[in-house]
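Removed: one protein chain of the complex. Kept in place: all other protein chains.
Chains here go by letter, A and B, matching the order in which they are written, and residues are numbered from 1 within each.
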Amino acid sequence: MATVEARQLVKAFEEVRAVDGIDLMAREGEFLVLLGPSGCGKTTLMRMIAGLEQPTAGDIVIDGRAVTDLPPRVRNVAMVFQSYALYPHLTVERNISFPLRAVGMSKEDIRKKVDWAADMFGIRRFLNRKPRQLSGGERQRVALARAVVREPAVFLLDEPLSNLDAKLRNSARDELKSFQRSLGTTTIYVTHDQAEAMGLGDRIAVLNHGRVAQIGTPQDIYLRPSDTFVATFIGSPPMNLIEDGDTWFGFRPEALVPAAQVPEAAVRVPLRIKRVEYLGAEQLIYGTVEGRGGDAAAIARIPANLDIGVGAGEVCDFALSRHDVQRFDRNSGRRIAEATS
Amino acid sequence: MTAAAEPAGRAARNKVMARFIDNERLLWPALLAPAIVYIVLLVGFPFLLSIFYSLSSATVATSDIHFVGLENFTRIIHSDTFWRSLWNTIVLTVISQFFVLVFAGILATALIKDFRGKWLVRLLILLPWVAPISLGSIGWLWIFDSIYSIINWTARAVGLFGEDFWPIWLGQPNLAMAAIIVVQIWRILPLATVIVLAGLSSIPQDIHDAAEVDGAGFWRHQFEITLPLVMPITLVAVLFGIIFTFTDMIVVFVLTRGGPYDTTQVIASWAYFTGIQGGDLAGGAAISLFLFPVLVAVAILFLIAARRSEVT
Partner (left out) sequence: MTTRSGGARRIAGRAGHAAILVFFVTFLAFPFYWMLITTFKTTQDLHDINNNPYLFHDAPTLDHLRVLFSDTMFLQWISNTMLVGLAVVIITLVLAVPAGYALARMKGPWAQTLGIGIFLTYLVPPTILFIPFSRIIADLGLQDSLWSLVLVYPSFTVPFCTWLLMGFFMAIPRDLEDAAMVDGLSRFGAFFKVVMPISLAGMLTAVIFAFTLVMQEFVYGVTFITSSASYTIGVGVPTFLVRGDVYFWGSMMGACLIASVPIAIIYNMFVDRFVAGFTMGAVK
């Protein structure tokens, strides 16, 4: 177990600053997710933690020790790559034992460790196969076993689920979380998939343009986004933002309910309906709201069995409870501290 | 594992080397240096020496060398053989490479299909490129023999040549040039075909399917889809062919020795006969340097081609 810190970290490629001054700390045993759109610097940040990329400025600190100038092999981190990076010329067994052989462990110890890791991921019967003889899910397990086997201080996982099909991804996510819990190893996980981030992370760091936009628990990030970027990046469909003078007036689609369902004190929002999308358990109501800066698009998410009784083109009265409303500065996009009511 | 046997020694060695190994700014140049040094010593240095010779009076016989300025070059430019050689070199290169390009396109298109015995066909087609050029040329010398030419015999047997028509291929200037061109095509075609074939097979089937669905006929398909897509790599093949043909002296050396009366001399073979057989190092060096402007031009073309193919 270890802490991992990035201090004032900068990485510039030519003109582009892929990582632009990041301060971040993963606590002991924590599952920290780095979430952001592609090109936000999350993979570069992870590669700097692994030592595969040299920072332009700043430091990487693992367990209180600055490792910035150390090569990857002595940092005691394990990494699972998006492509899994299994060695194609080695059997599964030799793939898993690779990091152990690299440090010169005795044959007997290697055998024990490999068995232990293989059992953890249920891949014992594949030990003599070559990677190309395995399915995507099996490969992913081998990659995880190879990462686990030497009990590193830190796991680095770079979108390890993105090459799996949707069905497998759910069960793999579940397994990943439970093995991380049982090992208690500090884990940093890179993804662009917010559902994955929400489901896995103890905390999530949302990255944008090489900076940390917000770091917090999944609840923090969802309910109290620090700016309009996080507000619209997280949540599907994203938060509705309506112009209101110097501020953005924001609310989640599920906060918007037909007016008849809420008590009097609520904020009333007349929604001109454009389209209704049926999703099985729920439905999405697409419409426009008259804001001070003209019409703004808004989406409501309500249970599918709730009949609003109004067709396209007509106006339906919706309402919000006051504590569901968020406000953001129009210029900076930053969240404005809640005016407690 | 030796690594397992002595982890301590390995760790110690690592510590010493670590600074170096892990510093990629030093590592890459260190890996490149030996090759670059060798190339500089064995290509760069002789090349400069060649320029130096061309400006001097160097001969095989004497080590007494003095500087004569551009005298060698002026002497060459005023020689009829030079203009004849230059013209021959250009004609030879342009005509042979034109045919190589067309033939390679046709042959590669035929070879991309699957058919029985493809392995054998490809083996036979590769032969001319694999055979040592000097020996391949000797095979042709025998084919073009003045008395026993199999071409003449066959042509007469099938009635193509009349009773009194028996061309002496290597004895008449124009026929000799034609023979040299044929051998150059024969020698370069396999390489060009293989390269174009690689270009063809790298086009995703999707694109062919899309063109088919979009209603492209055979010719439109060839000229608007396939040709543009194999263009960059074909350019590479052509540039190779140009270099190999332009600078080659072996075919001429074996077939005609530049004769009859220097009429089939090319720059490279003339440089050899002057510099090595004639012992005039300075003259030979000066002659061969006339190849250089073309090499530079080809190098630039090559760079442009590489740049352009980067986009696609």
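We adopt the following convention: contacts are C-beta pairs under 8 Å (C-beta built on N, C-alpha and C of every residue); 3 or more make two chains touch, one makes a residue touch a chain.
Because the structure is predicted, anything quoted here is derived from the model rather than measured.
Looking at B:Trp83, B:Phe98, B:Trp142 or B:Phe223, the residue that reaches the missing chain in the full complex is B:Trp142. Touching the missing chain, out of B:Leu55, B:Met177, B:Leu197 or B:Ile225, is residue B:Leu197. From the options B:Trp28, B:Phe98, B:Phe223 or B:Tyr261, the residue with contact to the unseen chain in the full assembly is B:Trp28. Residues touching the missing chain, restricted to subunit B, are 14, 17-18, 21-22, 24, 27-29, 31-32, 34-36, 38-39, 42-44, 46-47, 49-50, 53, 58, 60, 103, 106-107, 110-111, 113, 115, 119, 121-128, 130-143, 147-148, 150, 153, 157, 186, 189-190, 194-195, 197-199, 202, 232-233, 236, 243, 247-250, 253-254, 267-268, 271-272, 275-276, 281, 284-285, 288-289, 291-292, 295, 298-299, 302-303, 306, 309 (touch as defined at the top). Residues 47, 50-52, 71-73, 75, 77-79, 81-83, 85, 87-89, 98-99, 102-103, 146, 150, 156 are the ones on subunit A that touch the missing chain.
Keep in mind that, in the parts below, only the chains that are shown with their structure count from here on.
Between the CA-based centres of subunit A and subunit B the separation comes to 55 Å, rounded to the whole angstrom.
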